[in-house]
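Only a single protein chain was left out; the remaining protein chains are all shown in position.
When the chains are written out, they are named A, B and C in that same order, and each has its own residue count from 1.
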Amino acid sequence: MKTNRMSLVLALLMVAGMVLAGCAQAPPATEAPPATYKIGFNSSATGTYATLGLPEAKTAEMIQEQINAAGGVVGPDGKKHEVEIIIYDDENEADKTVSNVTRLILEDEVIVVVSTTGSGTSIAEIPVCQENQTACISMASAKPVTSDSESGTEHKWMFKTPQTNGHAGAWQAAYLSAIGISKVCILHTDDGYGTDCLANFKAQAEAAGLEVVYEAGYAKTDTEFSAQMAGVEASGCEAVEIGSTPPVASLAAIAVRTAMPDMPITLGHGVCNQPFIDTAGAAAEGTVFPCGKVTVIDEVADDDPQKPVLEQYIADYTEFTDGESISTFGGHAWDAVMMAVEALSAVEDGASLEEQRAAVRDYLETKIVEWPGISGLFTFSASDHNGLGKDSLLFVKVVDGKGVAFPESEW
Amino acid sequence: MPRIPRSKLARIAAIIVLTVAITALVIGLGSRKNLQPKHYVQLILDGFRGGSIYALMALGYVTVYTVTGIINFAQGEFVMLGALISISVYNMPLPLPPAARLVVAVGSSILLTTLIGIIVERVAIYPARLSPTVTLIIITIGVTITLRASALLIWGADPYVLPAFSTLVLEDHIFRFGGVTLQAQSLWIWGTLAVVLVLLYVFLEHTITGKALRACAVNRRAAQLVGINPSRMSMLSFGLAAALGAIGGIVMGPVTRPIYDMGLMLGLRGFVAAILGGLVSAPGAVVGGLLLGVVENIAAGVTNPTYKSVVAFVIMIGILLLRPQGIIGRGETGGEQ
Amino acid sequence: MKNVRAHANTIGVITLSVVILVLGAIDLFRPGGLRFSDLTGRVVTTDTMIRIGILTIVVVGLNLLMGYAGQISLGQAGFYALGAYASAILTTLSTRHGILVGVADQWWWPWLAIVIGMGFTGGFAYLVGRPIFRLKGNYLAMATLGMGIIIYILAGQFPEITGGYDGLTGIPRLHIGTFKLWPMQRYYFLVWGAAIAVIVLALNIVNSRTGRAWRAVHSSEIAAGASGVDIERSKLRALVISAVFASLAGSLYAHFQSAVSPNPFSFRASVQLVVMAAVGGLASIWGAPFGVAFVFVVRDLLRSRLEDVLHVRGSGYELIVYGVILVLIMIFLPEGLTAGGAKLLRKRWRSAAAGDP
Partner (left out) sequence: MPAPLLEVIKLRKEFGGLMAVYDVDFAVESGEILAIIGPNGAGKTTVFNLISGMLPPTAGDIRFDGRLLNGLAPHAITGLGLARTFQNVQLFGKMTTLENVMVGCHSKTHYGLFAAALRLPSARAEEARVREQAMERLARVGLEEKADENALSLPFGQQRLLEVARALAAEPRLLLLDEPGSGLNRAEKEELEQLVRTIRDDGVTVLLVEHDMQFVMSIADRIIVLEYGQKIAEGTPVQIQSDTRVIAAYLGEG
């Protein structure tokens, strides 16, 4: 009983302590120079999607440095405004995603948000962006991130930069029907991205007249695939489509190659980076997948409008991270942040935060046309907040451990 | 002829009927997916491979539980540490041929992980040995979080790989017979399990410390009375569990891509295997591990592969409720110490 | 003697309510442009306070189950998930499946859904509890762990019902008539109102016949049985109450996040709930809000401070410190931070007092 009373006193002390700690900080002095534009950035730099989220965060830091070096961005008032990119990490946890985005919008009062890596977590942030009327550019590819499944229309405030799994599915279906395959199996990860791959690959395959005879999922942390392999073999399919990101995508490819050495394997664009090939080793040989141009730069035609942007990004990123391998996910982040920075030019200095956010949203929806980015030529519109077509991806085949262009002519 | 009491007879009959029913169900489901016999063989073979890793971990759980009465949640992390340390040592620029480097890597990894296991026991487990079960479980969870976070900082979030032992290259030698594939590494895994069992048997049966450890397992207080120091035994049990975990991690290095957070699900599966074996007997742990690997794989093969971990946990709850002493053992129902 | 404790508890409830009201009012009316987060050095925002309130409800349930009745549960996030999914599924029935369209769009339907969720989760806990409570100690912990993980995995399947891995979105905000309990500043009062109500209920139960029966079962089941306590029913009652509280919290979470996916209900979540209960003090209802606050504040503080100090990718270091703190608390302050801390303080005051000439 006595402990009870004592614990009350201690408890109240803790609350008071928390409160006083805050007041001790002096309120920020109002500064005279032109307002700083704030961009919110949130990715899964750690946790299960770290291999995707870390390069994204590093790209954001790189752009921050570049802008600081240039002294800021010229606003509509002709003056240079400093740009602050506030970076958070949500560890691929839906709770943290919502907390981070809420904090960015309400506490840090950013004008635009770039968030987040995973499909499931990006879907969780939709209500926060919509209700607080702030544009959120996601780096995840699942369809529900920008389109409302019931009404089929695009969420007003949601955009995304990666190519969709529909595009990836279209490429795989076109290739498989071209080489005379009729029965297909689909393997996928048991998460937001994997299930979206399954839905889109299946739709595109059936649209191209292929029959999906077997589907099977696995967990991101799985290392044993014999159950899936037994199903694939027994189903008699002639090719396997894999909808996963590394490292599990590589393990799945190895399992297929071990069980059925000459089974053709196609994958989604989620494997479009060196770690996939390194981890899969020999099993990657001969596999084909659509790929963002940034990881197969020397296969990109010189007259391609994206070429200069791609080469600049590769040079900057390699120098900034002293030689880390280029990843298509870093490219998605670059597109999102650079679009946001460009949209800042539409921000009136005196306007209220709400007006500034609306201006950025409208700029994104209307002014981003044939916009050369890393992931492709973006053309946003009221009915398409992804702005990319099938041609934003390049079909690639792994030859001697390297992704080589594999255009339709060579099929 | 000794008359078998009616209840025992009934139980044997029930078990027979149950197994026949299950096999019929499995064949039925399998045929819907037109699985050929060779697929079942493949499922069983791969089940044994996975099961051997579960068995090694189950041995770790049993060693710690019998001597200290603690369920060591961090057992899965010892597997991760074993795998990642061996890979780091192997990739060190030592002036040795690959084979020698692999041996050095394996040796140093087992030593280092055992050391970590002992440090964990000295720093976190022993000081709280008299605490209630809840506190001890939370402490082992705290250890798990710390080990996993340190691994994230040291090795980052990317997967690593250890070359296959027989080819010392990424691609392993694969045996194919009658549509069934068998990786050479699987043979290394089964071989290692056999060697570990023999060494463990020799250690437990024929060395003084081994006997002391077993005495502790049977009755801690009695062991104390005859002068066995429980503190040393507790330390030894954690060291041994860490070594067993490390060995499991090393041999599965080439087959799976070790990564900093592989410990959680593996640890849970190892525990289910230990429960299957009754959590008190070493042979029980090995049989439990192999059985879990096969049953889990076949169930996944005939139903939907994503239900693999559901199957493992359904088996665990089933065993806990119906036969807490496991299929083989005669342990108690895990009451408060 | 007894009414002194009841007296202390009523003061506690009043002071906590006043503190919550004041903090909420500051955030709602923003006197002089002051934002709630400025009060706490930008570490604790309204969003964090609401999450602390929601998890406090779950942890109070855990206190009853683990601290008083002495039954371990490593699957509490499973009940938390059932509540969240019950609310998510029932409130999106009309939009996703066109069922009960007339009814499902009424303002009172989500509230009914919350009650249905609590009923369902309570019933589920009863059915699960009957067989599971034949187990004790480590085995009980493992069985509850298995249950929690099975719920998590199944939540990821059946896209038609649970929305699969992307989960369900479009969960409406709560209304009372036409008064919308949103934005966050308003929802804050609903959540903390529920949290304080749950604390009051828990305190009453603990000081009642049922609470005594739990503590009796916890210290000696044989003696409790001999004293006329139905041990099985007593444990089941603790599990059902903790499940109902967790379900309420799950529903409040669903309407706060407006989207629900399996991700936040994994085994990691169950572990964190147990840690919050243990840090606050397993057998101290007052420990619940502080155990939860401690874990949230420490993780956020560590992440931001570590990033500034070591400007390194935060979460690795932060998790290590978090893990070590957890182990230290369990070794040196087993009854948790508030109760343990209070005991330490009292000892120091007593020794200081004794020390005077």
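The definition used in the following text is that a contact is a pair of C-beta atoms (placed from the backbone, for glycine too) under 8 Å apart; a residue touches a chain by one contact, two chains touch by 3 or more.
If you're wondering where the values come from, they're calculated on a predicted model, not measured in any experiment.
Asks: For the unseen chain, which displayed partners does it touch in the full complex?
Replies: C
Asks: If I consider the whole complex, including the chain that's not displayed, which of C:Gln157, C:Thr210 or C:Ser266 touches that chain?
Replies: In the complete complex, the chain left out is touched by residue C:Thr210.
Asks: If I consider the whole complex, including the chain that's not displayed, which of C:Ala143, C:Val229, C:Leu273 or C:Val297 touches that chain?
Replies: Once the missing chain is taken into account, the touching residue is C:Val229.
Asks: So that we can see where the missing chain sits, which residues of chain C does it touch?
Replies: Touching the chain left out of view, chain C contributes residues 1-2, 201, 204-205, 208-213, 215-216, 218-220, 222-232, 237, 241, 283.
Methods note: only the chains that are shown with their structure count from here on.
Asks: How big is the gap, in whole Å, between where the Cα atoms of chain B centre and where those of chain C centre?
Replies: A distance of 34 Å separates the two centres.
Asks: Can you compute the centre-to-centre distance for chain A and chain B, using the mean CA position of each chain? Integer Å is fine.
Replies: Roughly 37 Å separates the two chain centres.
Asks: Residues of chain C that touch two or more other chains: which are they?
Replies: Touching at least two other chains: 156, 315-316.
Asks: For chain A, jot down the residues that touch at least 2 other chains.
Replies: Residues 46-47, 54, 190 of chain A each touch two or more of the other chains.
Asks: Could you list, by residue number, the parts of chain C that touch chain A in their complex?
Replies: Result: residues 1, 4-5, 8-9, 11-12, 15-16, 19, 23, 35, 37-42, 44-48, 51, 95-96, 156, 159, 164-167, 169-170, 182-184, 257-259, 261, 263-264, 281, 284, 286-287, 289-290, 293, 297, 303, 313-316, 335, 338-339, 341-343, 345-346 of chain C touch chain A.
Asks: Can you list the residues on chain B that touch chain A in the complex?
Replies: It comes out as residues 33-36, 39, 42-43, 45-47, 49-50, 152, 156-159, 161, 170-171, 174, 181, 183, 252, 255-257, 259, 261-262, 264-265, 297, 300-301, 304-306, 308-309.
Asks: Please name which positions on chain C make contact with chain B in the complex.
Replies: Against chain B, the touching part of chain C is residues 66, 72, 74, 131-132, 134-143, 145-147, 149-150, 153-154, 156-157, 267, 271, 274-275, 278, 282, 315-320, 322-324, 326-327, 330-331, 334.
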